Structures are given as structure tokens and as C-alpha cells.
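One protein chain omitted, others in place.
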Amino acid sequence: MPPYQAAAVYLGVVAVVVLAITGGIGRLRSRQRTGAKQAPYECGVSTDAGVGPRFPVRFYLVAMLFVILDVEAIAFYPWGVRLRALGGVGLEDMAIFAVVLAIGYAYVWKKGGLDWR
Amino acid sequence: MDWPMAAFVFLGAMVLYSAWRVATAPLITHAALFLAASFAGVAGLFFLLEADFLAAVQLLLYAGAVMTVVIFAIMLAEMRELEDAAPHAGWLAQLRSGRLGWAPLAGSVALFAVLVAAYERGAAGWPKTALPAPADSTRFVAGALFGPYALPFEVASVLLLAALVGAVILTRVEGKGR
Partner (left out) sequence: MSGMSLGYVLVRSVILVLLLMGAFAYFMVLERKVLGYFQLRWGPVRVGPWGLLQPIADALKMVAKEDTQPLGADGLIFVAAPALALFVALAAFAVIPLGPTLHFGHLALPLSVANPPSGLLFVLAILSLGVYGVSMGGWASQSKYALLGGLRAAAQMVSYELALGLSVISAVVLAGTLSLTGMVRAQAVHGLWAMVPNILGFVIFVICSVAETNRAPFDLAEAEGELVAGFHTEYSGFRFANFVMAEYINMFTLSALGSILFLGGWLGPFGLPSSAWWLVLKMALYLFFFIWLRATFPRIRYDRLMSFGWKVLVPLGFLNLVWISAFVALGGWH
């Protein structure tokens, strides 16, 4: 059996186990829904406010930077596998690619994109 | 039906159904989850084609990274806004109301015709039977990426640079006051 078919079989087993836990155990007990029990956790004075204020856009910036740099990182895997065969030329190829992105990273750093305030 | 065919039908149905639900789910969070399922299904299709490098990239970039951005966008918005925006924005509701007449159907048929025509032209040079998959697809991709396609690869770095700059500028607008 080719490796990914074997992995698929394993994923199937895992899915069955997880579904059994999620669907099965949940039905074992009676559930009583009362007001206080269903309120989201809060200590001290209870509030009617929803989930609260908006969150800093900084989180979103982190996610975007991650996507961009992850795309860059992906390119390194095939390159790393073949670096021995590519030799010095491979090093140059990647150097150009990486330097452009290093400039971008330096720009983000200088603009304060990496600061967490 | 043999093993790969069954897997293909299963994954194909999963991708199509999830994609359909992305467009029709009443809540944007559910749409996001279906989008993730759709991405994962496409990764499964790549695995089926023995393109394991592409499959891993599909999972890492789309199901992992791009979905993180989507999830963050949802978490940063308020629940109330999402509920307000969701129900009446549905394009299905617009269609059902009949206000748009035959235009959507005609548009869809036209788009489909264009796609079929493009496929007919493009597929002329394609091999009629499946070529054997390379034993190690990552090595194969590396050979292409750092051989004949080295220049597009280098140009891609400029694109990523532009994206980095764009990300900073986009988020600075809101942070101006600080």
C-alpha cells in the first residue's frame, strides 16, 4: 500500500475515534440548562456587555506577515532538498530571492510593524 | 469502483459541497469552516495525484496560513456586525426574489461556455494518458523551480515584497493616532 493510502487509513481510524468521543460521550449524561450555568464566565459583577471591545488590528498584521513569510519559507524546502546538486548557483538563486525579502522585513521592522504596544 | 476512484469521488463531493456551503452558509464563521474543509479536500486531491509537495503546500498555505487570516478577520469583528451583515447579504436570496430576472442564469451559462472553450483550446496539447508521477515530487519541483523557471521565481520575491509593504500600510491607517 503506497504511503499516503496508509496515512489515509490511519486518518480514518483517528476520525472514527474522535467522532466517537465527541458524539458518543456527549450523549451519556443528562444536561440541565439553567441560567447561571449558561452564562459566560465572569468574576465579580456580572455584565450584559457582549464580548467586549474590538481588538487591536495588530493581530491581523501578524497574520498577514505570517502568510507572506510562509510563502517565502515554502520555497526553501525544495531548494534545501536539492542544494547539493545546485551548488553555488543554487546559493546565488536563493540569495537574490532572500535579499529582496530581507529588505522587506527590514522595512516592516523599521516601520514598527514588529513592535507590540 | 477501485480505491483511488472512490477516494476521488469522496473528496470531490466534499470539495464541491463545502464550496457550495461557503457561499450559502448563513453565518460567516460557518462559511469559514467550510472554506477550510474545501481547502483540505483539494489537498486530498493533490495527494491522490501523488503530488505530495503541492498537497503539503495547499495545507500549509491555504488551510493553515490563509485561513488564519480569515479567522482573525472574523474574530476581530464584533458578533453583532456579523449577524447584521449575514442574512440579507445572501446572493441566493437576491436570486430567489426574482428581481434579477434571467440575467444570472444567462451569465452563468456564458461563463461556463467560456471555460469550456478555454479548456478545449488549452487541452489540445495535453497528454491523453496519465504520465507516471515522479517518485519524489519535491525534488521534481525543485528541478523546475531552480532550472527553467528561475526567473519567475525571482520575480515572485518582488511580489512578496510588495505584499509586505502593503500589509504595513494597510494596518498603519488605523494605528495613526498612536
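The chains carry the letters A and B, assigned in the order they are written, with residues numbered from 1 in each.
Keep in mind that, in the parts below, contacts are C-beta pairs under 8 Å (C-beta built on N, C-alpha and C of every residue); 3 or more make two chains touch, one makes a residue touch a chain.
Since the model is a prediction, treat every value here as computed from it, not as a measurement.
Residues of chain B in contact with the chain left out of this view: 27, 29-30, 33, 36, 43, 52-53, 55-57, 59-60, 63-65, 67-68, 71-72, 74-75, 79, 135-138. Residues of chain A that touch the chain left out of view are 1, 3-7, 9-15, 17-19, 21-22, 25-26, 28-29, 31-32, 37-43, 50-52, 55, 59, 62-63, 65-66, 69-70, 73, 76-77, 80-84, 86-88, 90-91, 94, 98, 102, 105, 109, 114-117.
The rule is short, and it goes like this: only the chains that are shown with their structure count from here on.
Measuring from the averaged C-alpha position of chain A to that of chain B gives a distance of 17 Å. By the touch rule above, chain B contacts chain A in their complex via residues 3, 7, 47, 50, 52-53, 57, 60-61, 64-66, 68-69, 72-73, 75-76, 78-80, 138-139, 141-143, 145-146, 150, 153-154, 156-158, 160-161, 163-165, 167-168, 170-172, 174-175, 178. Listed in rising order, the residues of chain A touching chain B in the complex are 2, 4-5, 8, 50-51, 54-55, 57-61, 63-68, 70-72, 74-75, 77-79, 81-82, 86, 90, 93, 96-98, 100-101, 103-105, 107-108, 111, 113, 117.
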